[in-house]
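All protein chains but one are shown in place.
And then subunit A:
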């Protein structure tokens, strides 16, 4: 995360010059019969140069699954990850630039996602940030907003997430946490006061690993609002969305 943060900050401050250290750029030897250099990081961009097996290229940067490389003769271009997968380092060691696997997912610490859904009849939108302590347990903070016909709510929640089978492609999870819900009645209705309630939440859901960094996420939460009245109020929340790992 520190590296991500520093890249973020450096990126914000210096635009493109986000390399924090002056370490030499990695150079690799091509193992594939040839690699194709595209003008841009995508399969739709034309190929402008081809480098053969045994040539040495310098890796300048990466965007999604494309590496920008420079050949010895100064040709620049973007190469797909698949062709860089088995390149050799300066000492002849294999370089691992392969696809991130599910194992890599589990090693990643931070997760960011957003979901949309139904918050007791209101349309809701939630952004979440999670930190993974180990393969099974993570903590998550969520900020959401729900807009309904009669009232709008803002919601902040903090929860522990337990994934009993993190290695499964479709992996269930359970959440337990606390939330604060701020409700304001619709302005066009009679003036009533805003109120803020604390709530306990339990939930369950599932992740589905789509590819690389991307996951789909389906979730149900039950908020038990702690009111000062005789009966506590319950809110059911359904949502679906996407998450990415860093």
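Just so we're on the same page, a contact is a pair of C-beta atoms (placed from the backbone, for glycine too) under 8 Å apart; a residue touches a chain by one contact, two chains touch by 3 or more; residues count from 1.
Convention: contacts and distances are computed from a predicted model.
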item	value
Options "Peptide/nickel transport system permease protein", "Cytochrome c", "Outer membrane beta-barrel domain-containing protein" or "Penicillin-binding protein 2": UniProt name of the undisplayed chain	"Outer membrane beta-barrel domain-containing protein"
Hidden partner chain, residues of subunit A it touches	3, 7-8, 10-12, 15-16, 18-19, 23, 26, 28, 39-46, 59-68, 89-91, 93, 95-97, 112, 114, 116, 122-123, 125, 127, 145, 147, 149, 152, 186-188, 211-214, 242, 244
